[in-house]
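The structure under discussion is supplied below as C-alpha cells; questions concerning it will follow.
Some chains omitted; the rest stay in position.
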Amino acid sequence: MKFIETLREGERVGDIYLCKFRQAAVTKNGKSYENVILQDKTGTLDAKIWEPNSQGIDDFEVLDYVYVVGDVTSFQGALQLNIKRVRKANEGEYEPADFLPVSHRDIDEMYQELLQLIGQIQDPYLKQLTDSYFVTNENFIKAFKFHSAAKSVHHGFVGGLLEHTLNVMKLCEYYANQYSFLNRDLLYTAAAFHDVGKIRELSAFPENDYTDDGQLLGHIVMGVELVGASIRRIPGFPKKLSSELKHCILAHHGELEYGSPKKPALAEALALNFADNTDAKMETFKEALASGGDNTDWLGYNRLFESNIRKTSI
Amino acid sequence: MKFIETLREGERVGDIYLCKFRQAAVTKNGKSYENVILQDKTGTLDAKIWEPNSQGIDDFEVLDYVYVVGDVTSFQGALQLNIKRVRKANEGEYEPADFLPVSHRDIDEMYQELLQLIGQIQDPYLKQLTDSYFVTNENFIKAFKFHSAAKSVHHGFVGGLLEHTLNVMKLCEYYANQYSFLNRDLLYTAAAFHDVGKIRELSAFPENDYTDDGQLLGHIVMGVELVGASIRRIPGFPKKLSSELKHCILAHHGELEYGSPKKPALAEALALNFADNTDAKMETFKEALASGGDNTDWLGYNRLFESNIRKTSI
Amino acid sequence: MKFIETLREGERVGDIYLCKFRQAAVTKNGKSYENVILQDKTGTLDAKIWEPNSQGIDDFEVLDYVYVVGDVTSFQGALQLNIKRVRKANEGEYEPADFLPVSHRDIDEMYQELLQLIGQIQDPYLKQLTDSYFVTNENFIKAFKFHSAAKSVHHGFVGGLLEHTLNVMKLCEYYANQYSFLNRDLLYTAAAFHDVGKIRELSAFPENDYTDDGQLLGHIVMGVELVGASIRRIPGFPKKLSSELKHCILAHHGELEYGSPKKPALAEALALNFADNTDAKMETFKEALASGGDNTDWLGYNRLFESNIRKTSI
C-alpha cells in the first residue's frame, strides 16, 4: 500500500485508509462538502469530498476502513486529498496494524526486557502480584502490549504503554543502583503498575480516546483499585506493604495539581515520580523535535515546555 | 467529677483525667520536669510535674486515665496544673465518655435523622448499598456514630463524623428540592458515603490521630475503595452508576489542590462539594467564634479564613 | 410568531426579530456581505445578507426590531438565515417581551416569595432599609424585576437578578435555620442587596451590557454606595450595623482575586458568599447541561468548571 508519509502533490491515490473523522460542512458560498481525516501508521491526511453526489459518500462512518480514489493537492503548505469516490473496505482487504501509529521499537523485545526486570523482584508477595499480571494473565498481557500511554502528547501509539512502562522501570533500576536506600522490590512493582489504569482510562485502538471511567475516575485511582483487588486475592499480603504500593501509584504525578491526591511520602514514591516525569517529558521533547523534521531553526512556542524550542547545533 | 472548663486559679484538684500527652523537659536552669496534657470532654489542661520525685511519676503513660492531685495556677493568661502526685486509675473508676469531646447534639437522634434521609433513596441498587452499611452493618454503625470528622479543625469530637454527614445530607436535601435537575438518589448516596473513609484515616478515640493508611492513601481514596468493594457484592449494580457514585466521592473536595484527583464533572458531584465545603467552613467559623468566649471584639487573624474575624454586633 | 428554536433547515421565514448585531464583511473572493445576529426569547440565529442590493439593507441598526424574509440553511452543523429582504418593524407590530430571554419562573410569583422572606426581618433599621427599596420604591422594584444578573454566564435573562437574589435568600434562610449562630436579619438584608449594584453595572434589556460605571467601579462597590446613601437617610441607624452590612456586600465574592476587596470576617458574610457561589454555579451547570439538549454523552471541556462535563445516567 501507499503510506501517507510517502504521498506527494499531484499524485492520484487508490488505496485503503482508516477514516479517523468525518463531518459535513458548507463553504462561504453555501456549497456543501465533507471534511474527512484519513490515517495510517505513518500519519494522517486531511481530505475533502467536494461533490455531494460523490460515489459512496453515504456508505462509511468514522473508524471504518475505506477504499478511496482521489487526487493529492496542496493547501496552505499541507497536503490534502480531493476524494472522488469512496467505499467501505471489506475485512481481509487490509491489515489493521498498518493503520495505527506504532512504537518504533519491537514490542516483543520490549516485553522481554520488562519481564527481565520484573524477574528481579524478590519479595514473595510483590512477586506473586506482578506475576499474576505480567506473566500469567494472557488477556492483560495482550491488552498491555497493544495499548497507548496517551490520547496524544507522549507515547500515543500502539505499544506506547509498554514502552513508557519499560523506560520508567529502567530509570528505577538505575535509581535503585545509585541510591541504595531505595527498596528495589517496591520500586519495581510500583513502576510496573503505575499506569496500568490507562488500560481502562483510554479505549483500545483504533479509537484510543478517553472512556467514561477515564473521565470520571482517571487512571491513577483505577490503577489503585485494580491492584487492590488483586492484593485481596493473595493470602497473607502484608497490610503495610499494600498501602505503600498503592501510595506509590497514587503519588506518582508528584503534585496535587497534577492529579495525585497525595504527595510522595516514601522515597520510592518520589523516585517513581521522577522516573515517570523524566520519561514523559523526554519523549514529549523528542516528539516535538521530530515534528519539526530537518528544521534546525526555532520551532515556535511549545505550551508544555513554556518556551520556544529548537534542535541543538552539534 | 470536676470538669476542666470549670476549674479556676487557686483551686486544689483531686480527680481523674485522660493523659493526652507527656514528655520530659529541662528548665533553663537545668532542672528536669514533665510536661503533661490532661483532657476531659470539656477541654484540655496543661500540667507540669516540677518535682522529679513526685509520687507516681513513673507509673503512667499517654492515653492512660490518671488520678492527679495538684494546684491550679495561671501562666501567661492560661490555666496550668501543678501536679503533686499521680496514679493510674483503675477501670471502673471512670466513665470513658466523660473524657472525650463530644457533639452537643444527641447522637441517636442524629442517626435517626440520617436514616430518615437514607430511607428516601428509591434506586434499588443505591438503596441496597446504603442499607448494607447504615442499616444492617452493626460494626460500621457503631464506629460511624463514635468517630470524629477531623483530628482538630471542625467536628473533631465523638459523633463529629455523624453530625457532619447529617448536615451535608440535609444541605443536599435542600439542593435536590431547589435544583430539580439534580438526581436525589445519587446525591444522597454520595453524601452518606463521602467521608466514610475517615473511619480508616483517623484512629478511634481517645487517640483520634492519623493512621498509617490515612497518611499514605487519605480518606477520599479509601472511601472509594470501600464503596467499590461493596458494589462488587451487589449483583447487577449498573457499571455507569458505580462510576458516577465513586466520582462524586473522589471529587468532593472540589479542587485538585485540595486532594480531589478529579474536578466535579457531574452536577451531583458539584452539589456535594458545595454541601461539604459549606458545612465544614460554617462549623469551623462557629468553633472559632466559640473559642473567643464572650469576646465581642476582634479575635485575631484566622489562618483558614485569611482574615481577622469577630462576632456580629446584633 | 415563529420562534427561533422551532426553525428547521429549508424553511422560508417571514417574521419579526430583534437585531442583536450587524457588521459588514467581505468573502475570500472579495464580495461584500452583512453578518447579522437575530434574537428572540428562545435563542439567537446567525444570518447573512449576501446581496449588497437586498431590499432594506440600509434601513436598520443594531437593537432595532426588524421584519426579515429569508431561507433557513445549515452551515457547519448550525442553522443560518439567508436574508432576502428586511425592513425595520413599527412599534405595535411586536411585543418586546417576545424577543428577550426570560426566566422560566413567573416573575411576580418570585417577587412575592422574596417579599415574604424580607418580611421576616425584625430589626427595625434593617427592616426600614429593605422596605425602602423592595416595598415602597416603585422604580427600583420595576427595574429589579426586569434586570438580568449577568451579561452571559448565569441568570443572563429578564428576571435573572430577581431569580438569583431569591435563590440566594432561600439558601440563607436554610443556613439561618441550620446554623443558629447566624444573625437572620443581617443575613437576609445582605442577601437582598448583595447584587443590587448590577442594576447599574449592566444596562437594561435589550442591551444588557456593561455600563461605563460597571467597568470602572463594579457592582460590588456601587451596591455598597447605594446602600450607604440610603442608610444615611435613616435616623439612628447603628454605625456598627451599617459597616457590618456593607462588609457582607463587599465580601460576598469571597476572595480578593474574585473582586471582593475584603475577605469575609463575619459569619454572615461567609454564609452569603456560600449562598451566592452555590446558586451561581448550580445555575451555570444547569444552563451548560441544558445547552447540550438531549445529549447524554460528554459535552466537552467547560472552562468555568475546568472539566469535561456530562449529564448523570440515572
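Each chain carries a letter (A, B and C) given by its place in the written order, and its residues are counted from 1.
By our rule, contacts are C-beta pairs under 8 Å (C-beta built on N, C-alpha and C of every residue); 3 or more make two chains touch, one makes a residue touch a chain.
Just so we're clear, the structure is a prediction, and the values are computed from it rather than from any experiment.
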Exercise. With 3 identical chains placed here, what is the total number of copies in the full complex of this structure file?
Worked result: 6
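Keep this in mind: only the chains that are shown with their structure count from here on.
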Problem set entry | Copies chain C and chain B - interface residue numbers shared by over half, same or different | same
Problem set entry | Sites on chain A at which at least two other chains make contact | 212, 215
Seminar exercise, completed: Counting only contacts in the complex, chain C reaches chain A at residues 27-29, 73-77, 82, 298, 308, 310
For this session: Please give the residue numbers of chain B that touch chain C in the complex, ascending.
Result: 123, 167, 170-171, 174-175, 178-179, 181, 183, 185-186, 238, 240-241, 244, 262-268, 270-271, 274, 277-278, 281-282, 285-286, 289, 305-310, 312-314
Exercise. Which residues, counting only chain A, touch chain B once they are in their complex?
Worked result: 212-213, 215-218, 220-221, 224-225, 228, 240, 243-244, 246-247, 250, 256-262, 265-266
